[in-house]
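Of the protein chains in this complex, all but one are displayed in their positions.
Chains here go by letter, A, B and C, matching the order in which they are written, and residues are numbered from 1 within each.
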Amino acid sequence: MSFNTFGRLLRFSTWGESHGPALGAVVDGCPPGLELSEADIQPFMDARKPGTSRFTTQRREADEVRILSGVFEGRTTGTPISLMIENTDQRSKDYSEIAQKYRPGHADYSYDAKYGFRDYRGGGRSSARETAARVAAGGVARKIIPEVTLTAYVCELGGDAIDRDNFDAERISQNPFFCPDAAAAERWAEKVDAARKAGSSLGAVVECVATGVPAGWGAPLYAKMDSELAAAMMSINATKGIEIGDGFAAARLTGEENADAMRPGADGSPEFAANHAGGTAGGITTGQPLVCRVAFKPTSSILTPVDTITRKGEATEIVTKGRHDPCVGIRGTPVVEAMMALVLADQKLLHLGQCG
Amino acid sequence: MSFNTFGRLLRFSTWGESHGPALGAVVDGCPPGLELSEADIQPFMDARKPGTSRFTTQRREADEVRILSGVFEGRTTGTPISLMIENTDQRSKDYSEIAQKYRPGHADYSYDAKYGFRDYRGGGRSSARETAARVAAGGVARKIIPEVTLTAYVCELGGDAIDRDNFDAERISQNPFFCPDAAAAERWAEKVDAARKAGSSLGAVVECVATGVPAGWGAPLYAKMDSELAAAMMSINATKGIEIGDGFAAARLTGEENADAMRPGADGSPEFAANHAGGTAGGITTGQPLVCRVAFKPTSSILTPVDTITRKGEATEIVTKGRHDPCVGIRGTPVVEAMMALVLADQKLLHLGQCG
Amino acid sequence: MSFNTFGRLLRFSTWGESHGPALGAVVDGCPPGLELSEADIQPFMDARKPGTSRFTTQRREADEVRILSGVFEGRTTGTPISLMIENTDQRSKDYSEIAQKYRPGHADYSYDAKYGFRDYRGGGRSSARETAARVAAGGVARKIIPEVTLTAYVCELGGDAIDRDNFDAERISQNPFFCPDAAAAERWAEKVDAARKAGSSLGAVVECVATGVPAGWGAPLYAKMDSELAAAMMSINATKGIEIGDGFAAARLTGEENADAMRPGADGSPEFAANHAGGTAGGITTGQPLVCRVAFKPTSSILTPVDTITRKGEATEIVTKGRHDPCVGIRGTPVVEAMMALVLADQKLLHLGQCG
Partner (left out) sequence: MSFNTFGRLLRFSTWGESHGPALGAVVDGCPPGLELSEADIQPFMDARKPGTSRFTTQRREADEVRILSGVFEGRTTGTPISLMIENTDQRSKDYSEIAQKYRPGHADYSYDAKYGFRDYRGGGRSSARETAARVAAGGVARKIIPEVTLTAYVCELGGDAIDRDNFDAERISQNPFFCPDAAAAERWAEKVDAARKAGSSLGAVVECVATGVPAGWGAPLYAKMDSELAAAMMSINATKGIEIGDGFAAARLTGEENADAMRPGADGSPEFAANHAGGTAGGITTGQPLVCRVAFKPTSSILTPVDTITRKGEATEIVTKGRHDPCVGIRGTPVVEAMMALVLADQKLLHLGQCG
């Protein structure tokens, strides 16, 4: 079973493969009357699109999104919004090696084990190109939550973390790493260059912060804000971990250290002395910034030969040539932001649906 | 909206509050013909139940599960299985303080923000007593996946990790910490005692490993095994992070270090040189052990006074007396295991439903 | 797969068999703050319960509903509401004949074909006793839609229809047939008596009207109000048809005859010259009364021997003794009303969730 749909009231379904004619998303459940055009979505597509610096894959895709339905006279109608992005740079190449050998770390073997065969061209459905459709859907979701400001950035790359004292949100869009720390960005340029030249790859950690989220979104237990975010982030290609607030570090604190004390705030809402919880309590938002962090493994495609097996089960080795991101976490940043937008928009609608 | 249901083909819905007459789960979608009785479930209930050592809450609950439907002549019928656990030790006490003040780290404020009021007796629905129903449901799920062996344990408590060289699975059930390392268990006894006496609390990390999972369970993208596990684990009370395989550590590896090389195995299945991925690739299992780790924050109920506000928004402070686990991660261990059983059983059925 | 859950935002899951210890429903997604107690639900249980006249089964059940969760200090908390009804009159009898022979018209053969075996005591899960849980859930749903008035009644029994000119809503509760036409009720008493004495059975048509439903509930296409009602009604035991408005009769009208002309109404809402559509257009309510009709087949349990086969495939015949409703449509009336309440409450919440 595929289950290519995410969300409860705001649901999106993505479709498409790396080397098919197009890919897209159908966004269902968007409220009516919101202003929406391609121009609202395209900037987010551009942030994610490949080929914009030497630090990402050299595949060239315009990643122009088209709205095929659900918008009339510039406003959403409440009916499904079909978003399509054409693939334009599916380089014709010889896939016979990938067709016959399993690339470790890729979905080659597991897809074959599940489905009996696979579309091996560029990873097929398992390619991170699918995330273009998520970013497009995220552009719709943002319209539903104008009260929320989202900021995603890489906070660690190849084990090298940003210095929180150097944090400058304006920097994020000024370097090819979505890095809020100018000094770190310089170091990362060297790191990624070195990895790229060596045919190696690096992992990264992406952090996303949402401010303006009111208290009360989310739900106890199986639709906890934390749980929805975790599912969303772990559905992104190459992610292996997700934390809310202090996350794993909270497991090393005492109860006193971890307490987010409250005091009366100016407008009647509480003020919090800290935000170890990352903006939720019992799965429901507290009005504090919502903070999550997502771990991306290093790109599995590397030039160093790795032992593997063929489809027939014979020993061999493989070198994964082709155009790859040396650090998928970088271009994962707009995807993390899009997924957070999608989760928050869904939770806002769910809150309206239960609590009016 | 509540969404107290989890799962896709094997779905369970839990109900009940800390201080209501009972709590329970309805397990729907269980295949017919499986042998099932209360005796199959009770051992897992006993592992989770409170009051078994001085390191857990002193609330005394028999946590006896009753099967009210879905089983006939000792076998499941394919119809919903209703499981009920009566609450027997809801100590009558004065809740007026909790009713009027928000306990930081608890769901008091966020529930009020969402719902306008809350059942404040012992946390109501947000109490970890709800996890008893999960463990019961997990007992049913285990019947669906006899090929799988699940092992959950605390791998780190209060920042003190086990020594992997001392790992002995037999030890897990021989100490009150589900600790596979006898030396660590001794250290933890002191740590938890000290925290308990100081009215403080500690966090923990729980690891769960599933062996025997065949290659091919899971799905691309929004029902990725990783995503389902993340949602499951982050829905447990007090969890703040989840990792699959190397998780956040993978973000610090190079592509070469992170590669799980393959070679031909004895039975035609591949053998893997490593398991950085934790048993999945592209969201689908590879046949390797499935490994996840879950971060539990320290219990929010502590005896040190913490600043907070009243329901009316006035400054005050609160001391959370009562019977609490000094480290909720300990009793979270059987819950993590139950949730993994539930996810795996669901994914097995989904695989049958798509791939026959 | 069972899928014992119905609804999208207001979801209920039922459990239980005819001869188990109890049955119940878990109602999830109910908004917080609604006044609710057992006394609000019991009158609807009493309307459905067996043994209240000679025209229904003589099984005696108090059908007392208990609320086990989700209500605090007399109000719903927004968390799942667990409703339980104990079975008290599961008469011990010899089921060996039913265990070995298939009763035509019952689910005996089809359950065996699907599940390999079945709980044969009183039909197990396929017994109409399950509808007690629906009626209880419907009692919760009614609280969500105080603006709506629901009126269900039998409009045809054994092929004998009411005279619309004799329609008197007050009569419905004054006879054992939920019949709004006093003259018809007298005729039906004779018909049902005759059938009962002959060991035969009769079918019926139940109509349900909802007034007070505002324009705008429902949705285009796959969650059309019409589609949701159809699914709800056809999920009731023994139903074989469902119509909205004129239903099948509309297929015999011309476009002019079927047009529901509109004119300006007193309060700005339109007035309609007719209601052939039964209160919906394009799947969304128009503010007119919502009207549906449900066909119940005659009870399959009859005293006339019918040819059948044994579980081993041998020819035999069967006579279904025991306590049965000679016309299941009668006691189906409160069930139809409950299902309409559940659909409308769900659609109200969905409307809030999409359109605010």
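The criterion applied here is as follows: a contact is a pair of C-beta atoms (placed from the backbone, for glycine too) under 8 Å apart; a residue touches a chain by one contact, two chains touch by 3 or more.
Computed from a prediction, not measured in an experiment: that's the story for all the values here.
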Completion exercise
Full-assembly contacts of the left-out chain, visible side only, are chains A, B, C
Problem - Among C:Ser18, C:Ser126, C:Asn175 or C:Thr333, residue touching the chain not depicted - result: C:Ser126
Handout entry: Among A:Glu17, A:Asp181 or A:Glu337, the residue in touch with the chain that has been omitted
Key = A:Glu17
Problem - Per the touch definition above, residue among C:Leu10, C:Leu68, C:Ala185 or C:Ala219 touching the missing chain - result: C:Ala219
Practice task
Over the whole complex, note the residues of chain B touching the chain we left out.
Solution key: 9, 29, 31-32, 78-79, 220, 349-350, 352-356
Exercise for the section: Go through chain A and note every residue touching the omitted chain. Expected result: 1-5, 9, 11, 13-17, 20-24, 26, 28-30, 32-33, 68-70, 72, 75, 77-82, 114-119, 121, 124-125, 349, 353
Exercise for the section: Can you list, in ascending order, the chain C residues touching the missing chain? Expected result: 1-6, 8, 14, 102, 104-111, 113-116, 125-126, 130, 156, 158-159, 195, 200-205, 214-224, 226-235, 237, 239-248, 250-264, 268, 270, 273, 276-278, 280-287, 295-302, 304, 306-309, 313-315, 329, 350-351, 353-355
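Note that only the chains that are shown with their structure count from here on.
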Fill in the blank from the handout: Distance between the CA centroids of chain B and chain C (whole Å) is 39
Fill in the blank from the handout: Taking each chain's centre as the mean of its CA atoms, chain A sits from chain C at a distance in Å of 46
Completion exercise
Among all residues of chain B, those touching at least two other chains are 1-5, 14, 114-116, 125, 353
